[in-house]
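One protein chain omitted, others in place.
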Amino acid sequence: MPAFPLLHLYLTLVGARVRGQMQYRVSFALSAFGQAFITIIEFGAIVVLFSRVPRIAGWSLWEVALLYALAETSFSSAEFVGSALDDFQLRVSQGTFDRVLVRPLGAFFQVLAEELALRRLGRVLQGILVLILALHNLALVWTPDKVLVLALGLASGMVIFFSIFVLAAAFCFWTVEGKEATHVFSYGGVTLADYPLDVYADWLRRFAIFVLPLAFVSYEPALYLLDRPDPLGLPSWLRLLSPLAALGLALLARLGWSVGVRHYQSTGS
Amino acid sequence: MRLPALLALYAALVRLAFRRQLAYRTANLAGLLTNAFFGLLRASLFIALFTSSGTQTTASISGYDLQMAASYTWVTQALIMVVNLWNWWDIETTIRTGDVVTDLARPFSYLGYWLARDYGRAAYFALFRGLPGLLFGQLTFQAGLRWPEGPVAWLLLLLSLSLAIAISFAWRFLLNISAFWTTDARGAGGLYGALVLFLGGFVVPLRFFPDWLQPLLFSLPFAGIIQIPTDIFVGRLGGLAALEALATQALWALLLLGLAQLTVVFAVRRVSVQGG
Partner (left out) sequence: MRTLRGGTPLLDSHCVIRTHDLRKTFRVARRRPGLLGGLRSLVNPILHEVVAVDGVSLEIRRGEMVACLGPNGAGKSTTIKMLTGILVPSGGQVEVLGLVPSRRRKQVAQRIGVVFGQRTQLWWDLPLRDSFDLLRYIYRIPDARFRHNLDQFAALLELDAFIDTPVRQLSLGQRMRGDLAAALLHDPEVLYLDEPTIGLDVVAKHRVRSFLLDLNQQRGVTVLLTTHDMSDVERLCSRLLIIDHGRLLYDGGLDEMRARLGHDSTLEDMMRQFYERTARELLADLEADADPVPASYA
């Protein structure tokens, strides 16, 4: 019996899915290329903006690049692991979610193991590339605590975005039509985290710190790494709260999912 | 078909497409909220560009003042659904299901049929997605947006917009119809989506790019989909320069629609050989 049975099962199941994907090689190559393109474009846009102005809200090109890299790496890695959650609404409306309830495994585990879009790895790698570039150009003074903040920041960012995906998918248990509105939180969220919070209106900043912890994906870790003072005058220990914020949102997502499944079992599809 | 009958048909198609969209109320509302939020994010960023030098506000960047730049983000946001930038696969779906065979056999222009429907759809989104979005921007931006000034500007805008829709339609048509010959039209569509965002001036106005690059960028068809109508709206383009831009749009529209018509001929041939 394998040491980590659940992990082994997950890998076996997604392995099957990936093998299925591999049959469509041209499609895969095209998608991978397309994904690569998007990151280049977005980063290119930032470079173009900085060709016209020296700083944006007091942040330099490479500082903004750092924010972008943190946000994008977290987002695309969460998107990669949560590939199955994309068209979850389809599963619910077509009734294929029933299949999951008839098997002796957790429903969430099965849903997650149904898909792993390999083509998304490209964007993760690019995010990391931009991160390396930014860090190199910023010439930071590295200390062990900064390395820790960076690592935890990335991990927390991934958990935060993953939780948003889970909540958006759970939303599909109630309604299929409002799914598009959840894009505000997922795609809107990563767009928001791409740039310094200083740019946004007061209420939006507070929202990103206290309600939906998007600030903890990129901004707060960046402030710590760059030794920047907080423009809002918030306490400096806030910057270390990324893991806590991630945990909180993850718990909420867990709850949302359970409630959603229960609702599905009460009302059918 | 006779011309009056043909015109009546196209008018009917436009109306039908418009009405068809009216049914998707909740989806539209959700889309509106998404649009509004993204508009806020982008506008905030552009406003920050002007105030980046500490206390002093930059007067203009590449010929846009603060109000024009903020308006730029709101207008492009409103434009997304009107020109239908991406994710339109109606024709590809008919090719997969086989319905396209009956569509091609009808006694009127296949291209005209879909173009008319696109205009109907565009009209709906202009009214129910674009306009509310612009009003939202008007309310949230301090001084209000820069709207077209004078009847001439509005006329130029209308013409530019019509051409922009035609160009965007032609691209989407070509992508869709490629499904006759390739298995992954959607993959190419994704690529196109990224391309048009970048080269069309959505992510960043084309005028922000290096000066030496601009003549090339403006000669591409993508500029005619987003950049040119937006520039006319916010007053960056007017008079003779606007007419020149319109001429470029018209040229591309004709070229791409001509290409599209050619693919229809090939498609018909393929269908009659293969039987669908």
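Chains here go by letter, A and B, matching the order in which they are written, and residues are numbered from 1 within each.
The rule is simple: contacts are C-beta pairs under 8 Å (C-beta built on N, C-alpha and C of every residue); 3 or more make two chains touch, one makes a residue touch a chain.
Given the structure is predicted, the values throughout are model-derived calculations rather than measurements.
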| item | value |
| --- | --- |
| Residues belonging to subunit A that touch the chain removed from view | 8-9, 12-13, 16-17, 19-21, 23, 95-96, 98-99, 101-106, 262, 265-268 |
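By definition in this document, only the chains that are shown with their structure count from here on.
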| item | value |
| --- | --- |
| Averaged-CA centre spacing for the pair subunit B and subunit A, given as whole angstrom | 30 |
| Subunit A contact footprint on subunit B (complex, rising order) | 26-27, 30-31, 33-34, 37-38, 40-41, 44-45, 47-49, 51-54, 58, 61-62, 183-184, 187-188, 190-191, 194-195, 197-198, 203-204, 208-210 |
| Sites on subunit A touched by subunit B in the complex | 24, 26-27, 30-31, 33-34, 37-38, 41-42, 44-45, 48-49, 51-58, 177-181, 183-184, 188, 191-192, 195, 198-201, 204 |
